[in-house]
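Just one protein chain is left out here, and the rest sit where they should.
Chain lettering (A, B and C) follows the sequence in which the chains are written, and residue indices restart at 1 in each chain.
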């Protein structure tokens, strides 16, 4: 029987190349013309412990990974204990016969083989990839080609190991008859990569960040690509330096973004408010993980919504949006950078580890992204005022050097030229000028995708962020439920959501103990008839979520 | 005609003793048996510029100052320009005849007199006090007694100046016939002093802060009194050091508070979340000023509500409350310190410059404050776990040194002993344990004053914080409107507010451009029929507010 | 050049900030006249405090930043556009308390920026608390019985952090100060000038500094000699002012950017991005 959806789990110690094998399996599936979703689960440590990768793939789009697998590859004993119950009926368990003996399943003497060919522990992962490839009946030459592209170091040894695997697993070769397609359905990108490229496509000039899981990979990716992209990438002493440098950079005319997770972004709050006051365009990538505080750093959660919506003392317009998968991440990152420059406000792209660090089949078109230039001043220079009052609230910009005037930005309340004021009338005037931009942003949002509706059904499963991915996968197996994703969270697109919901029953799914997203919906006047919450640091498993949706809609 | 409400404005350059004269006038009024409210208006500078003090007093409680005055004393020309239109019919204007000539009003050659007696510029203020005293017909000996207590330095010169004033103003002496009482109606305290003393009464052991207007006076006051109170008061290098030291201090068993304004508290967000995760009791005094960013540092506003309610990444219970006047500030500061120790959560006392830096007649009883001890562990020491699961979510505490066990606190998600965990079940377990405290806090709140109702009327003017003071003063002249103050803002006391409103029409008054408090009420399901907002950095003027209430209720 | 603005000056009469401001104006004017500096290329930034008002009083491009962060703010400008000449005005509380990390790292990475500290050894604007450079025993509002901390030595700290231009000036020696500012503005790399600036209201040190400072340049100090600079930085009996240390080193932005000027983007990035994606 030709199999469409296939899920593979590879588990092992950190340092055994688990993530790498997950990646190579994804690439293999992608090359076979299949859509892929890969989730990597790893604790906060560098070696030892337990890592695993889950790769779900299919010839039609797969939005999130499944926790029940067709094939489970266990590189160590712990993996067997942790994952064996996740094997589906008729599935295959491959394990390291040097550390454990099991009845059902295929034992491969991984350690011995590696020793025999004088390999390194990392090669356990290679064995796993080869086992999956064999089980899926992939031709050896095809696999060899994949290896060539992905194991530049130690290629021969890796190929030799693969040959041993194919040899040993001859009987099971092709046990899973995979549906394939002629062409690759897209490129494999992690969410953070898509975000980084989206911002780059909208003209990001400078990226400044201090590492923090799960935002760090944006920094790493851009640092790596900075020469290619013509971008300055800086890693300064603290998050406080990050954002204050970023404001200086944007003041000087460079499109600038910063990124962090909750704790690091918390340190940026003071200057985020400065961005609001000084009307300095700033894009923030806030990659969320389970909190509070250090929390569970390498896992996923949506507990930072209220925090993201309300950062910064005082009142000022800002934009908060949250994408679901890589395609949208690319588009919305580009859009956000354009918006913060158009409206001269700070904006937050709120995301989670589940998007940021998962690999997805992606099809994006960099050419489709336009770079919106900010409103630039072209009046008489001697009349220039950085904070000129306008109907839209948007004051035309200039960037030094300009001969003939000065550009004065300020953290204090100020007059139109940027000079400090404490006068009641001027305070009111400037607050109102800034607040007019809120209105302008709302108007602009009417032309943008602020709420997305997927599928049809009389009931609406309302989500935001990467939980949308779990939802999309889950509703494949639930009748009469569409998914409605709120993309813009502030300003809140109530008009668009109203239209999307059009009176249907609302079920809210989110990764939060207190139901922050549900509360947000309620505070905007939307009724919620049921909710589904999870807060164990893991994304929803689609079948489990499907069951909970069914329960909630009965 | 005997006069009850009397408002005096004294204006002059910073450095001319304006605030001091306001204070001495307040003391004078208080000694005459009158209730006092004194508001000091000063820009962010040290000398020059324009300062003024407004003292409203009456034999019955005065909740806020008025901006129309019976007596205006102008120590310089600028004061005349700024304040002369604020003089009520029949009022008296006293001005410095050395710098300005005016037709109506009493010119006193302040500079000349001070020069004659070889005094210092600060003594202009003394002249102002004496003029007010003369106009109110205060006996000279009485004034002399007040001077003795309040001008220890240069007393003789000050008395001489006062004599010159009385001499010159003979004709106007006793122009205002003040109602007086035998006994002082209370003590004069600024809001920040009341907060500081309230916390002290509830056993505050350590206060740590970095100066920031309008929170600094808590630091100054407690630093000054630390020996008397047996308290350690520390001013470290940054706000980040402040809060991290405070958490260490509380971990070690000392009741600890910190204080700042928006920008400084923004820097504390990361560690505020740590307080939530580590369940370390911490009291924060957040004294608000107009933002965003540096904003208008020496003025008042309520734009930090959303910020205060949502600080800290991740989800954890916390308490946010906001007192109105000094009496309540004292009580609620004490209560908050007790609550954070009872529930081992962080708590914020949100206040504004209008409470913190205004002087009010205060009657508080330190003896009435009880010190609630935290739940202490008394089981077998070898079984101790800092984060023991309990029904209430509250884990009994121990403070090192303890022989026989260890006390382990953590910023990571942890097990019951405080050791890091990433396991899904344990993460859920601990999140739920912490969230049970939310329920426990709500229950406790049923025994506390969470919403206060003042007066009667079929319509409710709903407020929070020091805007309640303006409201109380305003409704003295509006029919059929009571004032309802929401004291606890998180958890939100919806039950108590429902009861207080009992279906009445709701008008919301707040110092905010975006209506944060109104939005909070709406998000909790309360209807709002009208709102009154102000965001010029000034508190509401009671008559103006009264007019707006009348307009809103028509 | 007219460097005045219409902002009302609200410093106390006699405040050391006047001398500082005027010296800075003189330095800029002289350099502009000499053709060594273009005023439109300058951007200044300040922290929060009495010192911060400087940006309101100077008709130059400016960013009135946060307490302690001006040097980070101008660092960002320099990264965006290395053709700018950037100067941060900070207070002693500002630079050495709240913002000390940024000072150390600006020195460490030889950020091409000037940091000018108004060191009055007190928090002026918040009405007189002790700062990192206040003497032990200083009675401020947060230390009414006297500070119990030893003062920080900012010059020693910046030297220990790798500063390539380290100087101290005194507003009571205006000409000398102007000279220091000019050198600092021309220095390629991080230039640190700590200015002794009496606060007449909360910490009037005029006579103390008048009596105890001496000019390094008068005593043959060699600013190329690191050990000599260190010794002078530790000197306390007499207080040396002048250029303690100067050395040329590659700057951060030279190494980071090479020829890139991020604020002046030319070619659209889509081609590069398409290439990057095609590899995945």
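Here is the rule we use: a residue touches a chain if its C-beta (ideal position, glycine included) is under 8 Å from a C-beta of that chain, and two chains touch if they have at least 3 such contacts.
All of these numbers come straight from a predicted model, not from anything done at the bench.
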Contacts of the hidden chain among displayed chains: A, B, C
Contacting the left-out chain in the complete assembly, out of C:3, C:152 or C:215: C:152
Listed residues B:254, B:528 or B:547, member touching the removed chain: B:254
Residue among B:201, B:286, B:440 or B:474 that touches the chain left out of view: B:201
Contact residue for the chain not shown (choose from A:91, A:125, A:263 or A:366): A:263
For subunit A, residues in touch with the removed chain: 15, 43-49, 209-213, 216, 219-220, 223-224, 227, 233, 235, 237-238, 263, 293-294
Where the unshown chain meets subunit B, residue by residue: 187-189, 197, 200-201, 203-206, 208, 225, 228-232, 234, 236-238, 240-241, 244-256, 270-271, 274, 278, 362, 364, 366-367, 369, 371, 399-404, 406-412, 414, 418-420
Touching residues (missing chain, whole complex) on subunit C: 100-101, 104-105, 108-110, 132, 148-150, 152-153, 156-157, 159-162, 230, 252, 255-256
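To be clear about the criterion, only the chains that are shown with their structure count from here on.
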Between subunit B and subunit C, centroid-to-centroid distance (C-alpha), Å: 37
Distance between chain centroids, defined by C-alpha means - subunit A, subunit C (Å): 41
Where subunit C touches two or more other chains, by residue: 48, 64, 66
Multi-chain contact sites of subunit A, meaning residues that touch two or more partners: 240, 270, 274, 278, 410-412
